[in-house]
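Complex shown without one protein chain; remaining protein chains in place.
Our next item is subunit A:
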Amino acid sequence: MKKTQTKQISAGLAAATCALLGNSAQAAPAADDGWKFDSAVLYYSEQDRVTAVEPVIQGQRTFKDDSELKLKLTVDSLTGASHNGAITSDKPQTFTSPSGNETYTTNPGEVPLDDSFHDTRTAANVQYTRPINRLWRWTAGLNFSNEYDFTSLGLNAGVMRDFNDKNSTLTFALSHEADTIDPVGGVPVGLSIQSDQQKTDGSEDRSVDDVLVGLTQVINRRWIMQLNYNLSVTDGYNTDPYKVVTVVDANGDPLEAEALGGTNIGPGDGQVFELRPDSRTKHALYWENRYHFSRDVLAVGYRFMTDDWGINSHTLDVKYRIPFGQTWYVQPHVRWYQQSEADFYRESITQAELATTKEVSADYRLGKLTDMTYGVKLAKQWQSGQELSFRVESFQQSGDSDAADLDAVIAQVGYTFYW
């Protein structure tokens, strides 16, 4: 052995041993004292419709007593046009703008879009978790979110208990959220003709109560599993104040408002404001598996949701992380989502149906949908725990209506650092 080489043996051998034993090269960041920040800017753009830019920053700190504080700030900026609920017709249709001050017309064959859609949402979350003793922890948090027509304030609290040498963790959490909806131009009277602009002043309220029971289980050193059950009860104003439903004749063409006894503002103005049930109960099961092969990591998540609006949905999410060149990884991502339609979903309604119906919505998000997302993330990690990542995804949605068919592009830049 050459003398010059002997010095290097220890360090090289340590690295070779780690490679042999299959240890990942990722050094655990110093858990003590410092803040960890995850920052990201997300860009989401639907073809011909909404574009969103969303910067997020989350700070996380673990203290000496093992308590943990998380702070998160999100700003969401939306511009573009969104579907107003009406059918895509080969006849022109006329609508009133949300403020009620203007009208706009959609040409034959076009998906009716309301292009006054722009908004900035600001959301802040604080979550604190603290050990009670060796086995128990409690957590409590506060959420606040604000848009020009919407304010939400939420509280949550929970307890966690470890079992089996911390290989199992049971979580029980409750949360309550109070929302205030203050639509531009007032709250429309549901099922009334849009051109009549029957609206009430003031705002509407909604409460959301959640119960979460979760189990995290370490199966073995490679496999970790999580199973969550979530019950969510919403009570209050669930309607979208800006969406309408087209009233159609026997041929499926839009009726005129005057034929329904309403105000004439133009051709195809037989549109009524939608109305949804004032309560909704959702049950969701979420099952996630994370499997660490000797090099790669596979994450498979499945979610099933069912609610008393008649919607059942399935989500399957698969991510596969492939490290390369010591400090990089690439992560392909596929997500599949499918939902059935709500009982009160109609693409349009007839005058006879309007007379007897209690609730109706033509919002494609309550209709039958199938989504596919394909994406890939590329990230570079540094010894100090910093990570820079780029993510690009393609989103394709299809449903029963033309409005439901849309393509979007998602791009995200993320940066994790310690302070």
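One rule holds in what follows: contacts are C-beta pairs under 8 Å (C-beta built on N, C-alpha and C of every residue); 3 or more make two chains touch, one makes a residue touch a chain; residues count from 1.
The criterion applied here is as follows: contacts and distances are computed from a predicted model.
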From "Glycine--tRNA ligase beta subunit", "FAD:protein FMN transferase", "Cytochrome c oxidase subunit 4B" or "ABC transporter permease subunit", the hidden chain's UniProt protein name: "FAD:protein FMN transferase"
Selected from A:Lys166, A:His314 or A:Lys380 as touching the chain missing from the view: A:Lys166
Full-complex contact with the absent chain, from A:Ala19, A:Ala259 or A:Leu285: A:Ala19
Contact with the hidden chain (one of A:Asn101, A:Asn220, A:Asn251 or A:Thr356): A:Asn220
Hidden partner interface residues of subunit A, rising order: 1-2, 5-10, 12-14, 16-22, 165-167, 218, 220-221, 294
